[in-house]
Every structure is written in structure tokens, then in C-alpha cells.
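Here the complex is missing one protein chain, while the rest keep their positions.
Entry: chain A
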Amino acid sequence: MNFAVLVFPGSNCDIDCYKAVEDTVGQPVDYVWHTETDLSKYDCIIIPGGFSYGDYLRCGAIAQFAPVMKALREAAEQGKYILGICNGFQILLESGLLPGAMLRNESLKFRCHAAMLSVVNTDTPFTKEYKQDELINIPIAHGEGNYYCDEAALAELKANNQIVFRYEAGNNPNGSVDDIAGICSKGGNVLGMMPHPERAVSALLGSEDGKRMFTSILSTWREKHGAAAIG
């Protein structure tokens, strides 16, 4: 299984994502510069956190028009796995691959700490190795992670089971609608989340709860492609 980590000017979690793939599933992984136009060899594409294009105008607003995004849209349509983390989530929202938009954290503070998430939907390629409603410890680091969508969009997200992660009840760090921490596309193959699973893949980092996201991706892909189970 081939992984890509997109790199925009201003990405700063690209190395963490690359290392997380290496350390958790040991699959081939490449950095792909934002000017590339071909993602056909990749099965999973990760859009890392950071400050693409300096977050000028709005987080993720300029990145949505990078050359690589056309290939990313095609990959999404083909059902390939796309994981946008933090700024990557913002890019997915700005590009319309996921519904909604990001507002400043309600506290107006940049929040950088461990956060407990509830796994709401285990029926995605990214979460199948978690238990329903399991609480997992995944760090956050953002100033604009206050997910917003209107009531009609929220009802649709719920009806299609697109809410994948919520912040633990009573511990919403940014004011997001319905405590949303991560959502997926209707098809389930595109996931955007504010917390950083790539920073939770080793006890040394304070949590290993992010590991299963990467092992889920590999085992789902292998099941689909008839390859041997993760060994």
C-alpha cells in the first residue's frame, strides 16, 4: 500500500505524518510537493497540519487551488483514502471535499494539549480498529478549529453517519458545533479531523491511541484488495 504526504509551503506536520506511517505500518510513503499533478500511484493521501501558504486570507483558502488538488479530487472520487489533519482538515473544508467551515476558537486562544475524543463512527477505513464510543487520547494544536455548519448541514451529517469523532462531553476545546472533532465524506473515504493522530503513535509522545488509525487504514485496504492481513 502506497502512502503520500502532501507538502504545501507552510506545512509543518509533514515529517510527523511520514514518520507515523513508517512507524505504525511500515508501508512505502512519499512526500508529494504541492505542484505535482499526479497522485495515481497512491492508495492513501495524507494532508498534514501546518499553515499552508501562511494561512493568508483564511486557513486552507489558498491551498485549495494548488495544482495537486485536482489530483486529490480525482483520488477522492476514485474512493482512495484521504486523511486531512488540522490544516489538512481546513483545506478539505475550503475545497468543498467536506462540508462546513472553520471559525476561530471560541476562547480566542491557540489550544495545544491532549484531548479526549469519542469515536462516534467505527465504520470508516480510518476507525475500524476502534471500539464504538471508545474514548481516545489525541492531542490538539490549533487556533481555528471551531467547526461550523448550519443546522441543515448538521442534520445531514448525522443522517449519513458522517460525524466520526467528537470531543469528550464537557471538554470541547474550541466551541465546535455538536462537539465535532472530525467528519468524513458520505462515502467514508475522506476524513478531516482537527486533533493530530500522528502525534499519538508512541508512549514517549504521551499516547499510542493514534496508532490504530494507521493500522485501520492498512487493514481496510488489504481486506479490500485481498492481500494478507497485517503481520
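Quick notes
What we mean here is this: contacts are C-beta pairs under 8 Å (C-beta built on N, C-alpha and C of every residue); 3 or more make two chains touch, one makes a residue touch a chain; residues count from 1.
Just so we're on the same page, contacts and distances are computed from a predicted model.
In the listed set "Zn-ribbon domain-containing OB-fold protein", "Phosphoribosylformylglycinamidine synthase subunit PurS", "Dehydrogenase/oxidase" or "Glycine cleavage system H protein", the entry agreeing with the UniProt name of the missing subunit chain is "Phosphoribosylformylglycinamidine synthase subunit PurS".
Touching the missing chain, out of A:Glu106, A:Asp123 or A:Glu223, is residue A:Glu106. Although one chain is not drawn, the whole complex shows that of A:Lys19, A:His34 or A:Arg58 it is A:Arg58 that touches it. Residues of chain A in touch with the missing chain: 57-58, 61-62, 65, 93-94, 100-101, 103-106, 108, 146, 148-150, 175.
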